[in-house]
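Note that this complex is displayed minus one protein chain, with the remaining chains in position.
What follows is subunit A.
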């Protein structure tokens, strides 16, 4: 691939790869941070009453609030 337009094509693909790569990285890091925070709480003995046993009414929908 060579020609007068190579720079434009590379710029378009380059910016796109950078932006989507950044989006993917941010999504991954955010997911990891929340998983760790939950594991940390769990290690301190703080967990949802519904985990393991039957769900209680007060905990219902806690995740959506």
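The rule is short, and it goes like this: a contact is a pair of C-beta atoms (placed from the backbone, for glycine too) under 8 Å apart; a residue touches a chain by one contact, two chains touch by 3 or more; residues count from 1.
Rule of thumb we're sticking to: contacts and distances are computed from a predicted model.
Comparing "LuxR family two component transcriptional regulator", "Heme exporter protein C", "WD40 repeat protein" or "Branched-chain amino acid ABC transporter permease" against the UniProt entry of the hidden chain yields the protein name "Heme exporter protein C". Mapped onto subunit A, contacts with the missing chain fall at residues 1, 3-6, 8-9, 11-13, 15-16, 19-20, 22-24, 27-28, 30-31, 34-35, 37-38, 41, 44, 46-48, 50, 61-65.
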